[in-house]
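Excluded from the complex is one protein chain; the other protein chains are retained at their positions.
Letters A and B name the chains as they come in the text, with residue numbers starting at 1 for each one.
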Amino acid sequence: MEVITRGAVIPEPGNSVENKTGTWRVFKPIIHYEKCIRCLICWQFCPEPAILLYEDEETKKKTPAPKEPLKRLPVVEIDYDYCKGCGICYNECPVNAIEFVKEEK
Amino acid sequence: MNYEKEEFFAPGHGLCAGCAAPIIVRWILKLAGPNTIVTNATGCLEVATTAYPRTSWRVPWIHVAFENAAAVASGIDAALKAKGEKVNIIAFGGDGGTVDIGMQALSGMVERGHNVLYVLYDNEAYMNTGIQRSGATPWGAWTTTSKVGSANPIGKLRPKKPIAKIIAAHDAPYVATANPAFFNDFKKKVKKALSIEGPKFLHVLSSCTTGWRHDPSKTIEILRLATETGLFPLYEIENGDFENMRITYKPKKFKPVEEYLKPQGRFRHLFKNPEYIKKLQKDVDEWWAKYGKYYRP
Partner (left out) sequence: MKVMIRGNESIAYAFKLARVQVVPAYPITPSTLVPEKISELIANGEMKAEFVPVESEHSAMSAAIGASAKGVRVGTATASQGLALMHEVLFIASGMRLPIVMGIGNRALSAPINIWCDHQDMMSQRDTGWMQFYAESNQEGLDLGIMAFKIAEDERVLLPAMVGIDAFVLTHTVEPVELPEQKDVDDFLGEFVPHYVTLDPQNPATLGSFGFPEHFMEFKYGQWIAMERAKKVIDEVFEEFEERFGRKYMKVYPEFVEDAEIILVTMGSMTSTTREFVRRLREQGKKVGLVKLTVFRPFPKEELREILKNAKVVAVVERNISFGFGGAVYAELSSTFSRMKEKPKIVDFIVGLGGRDITFNTLNSVVEIAEKAMHEEVDEVNWIDVNKEAVLKAEGLL
């Protein structure tokens, strides 16, 4: 994209991905997959969105789960490039699978 | 087509950590899909998502000014008709841009019957300019223009403007209140609104961590309490038919209003006088005594 466009138009959809808002983080959510029941509530409520959904068999299978059948379900991963550390995922997780720890810089 | 797994709202925006607005927007866009044009009133959502040269929007998006998102949407609707195109038009406005300065344009848009879904994300004050009271600020809330002091221990002295009822009184095809914490109800209403031809209005409660003064992680929890206490009831009104208004959720056991007020700094002063809490509880009880019969699950 040129430095200046006519009328301040931004022709590149979603190019805010260039802003790595992960630098804002003070607290950091960490998913403990051995507890995660893959309910997707954290994905549902992430305001960035910085929780990515993986549906490919490889990721689903290789990610640990409390019970083997859960590995059939899509799994999430936190994208720390964008996670601002609001903690909604940690607060809403129904099985306390997300830990919220002070960010180490 | 189901686009729920796609993201039409990109990360990297500048909205505060824990802001509810992007959760609402993300999901409305997922449910509407890519064949959508968004018009946005001036406000946090607009400012924090389109700082040139970067945008968080992956659908066509336009901002013109504060009070005219509905009028801009009307013009887009006319242009689509002139071109014979079918595209969803969604207008997003905060409470200031909707219930105050944008009220006239919204009323005109609904009266003229434009095929637009107008979404009010209501964080109950002018948050973008720094927490000033709006017509949607509730009774008893502290804001920077409804300050609390010895001569006014309450804060805002007037109740919220009943915007959903006002728009419903235009006989709009579809008006609903929604809360992202009641996710399925929220989704159902968005889908229903998108399926209806003509003007649709969604009043969605949206917490603001900065203005409501709560821990960012509590956003959904507090929004849930707004409805669990009965303070923010979820209902829908079709074609201005108030008699057949439908409350879509009723708590099995209402939580006391304190549970909603306590975690929010903007209500802290109310706890100095039990009468204030009692007044708010009475308001809620009266509302449900009057309208509770419309609960039709």
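Just a few scattered comments:
The criterion applied here is as follows: contacts are C-beta pairs under 8 Å (C-beta built on N, C-alpha and C of every residue); 3 or more make two chains touch, one makes a residue touch a chain.
Fair warning: this is a prediction, and the values are worked out from it, not measured in the lab.
Of the listed residues B:107, B:132 or B:145, the one in contact with the hidden chain in the full complex is B:107. On the side of chain B, touch with the chain left out of the figure occurs at residues 34-37, 39, 46-47, 50-53, 55, 57-65, 67-68, 70-76, 78-83, 87, 104-105, 107-108, 111-112.
Those residues of chain A that touch the chain absent from the view are 3-11, 13.
To be clear about the criterion, only the chains that are shown with their structure count from here on.
Centre to centre, using the average C-alpha position, chain A and chain B are separated by 25 Å. Looking at the complex, you find that chain A touches chain B at residues 1, 3, 5, 8, 10, 12-21, 24, 44-50, 53, 55, 79, 81-82, 84-88, 90-92, 100.
Those residues of chain B that touch chain A in the complex are listed here as 5, 7, 9-23, 26-27, 49-50, 52-59, 180, 183, 209, 215-221.
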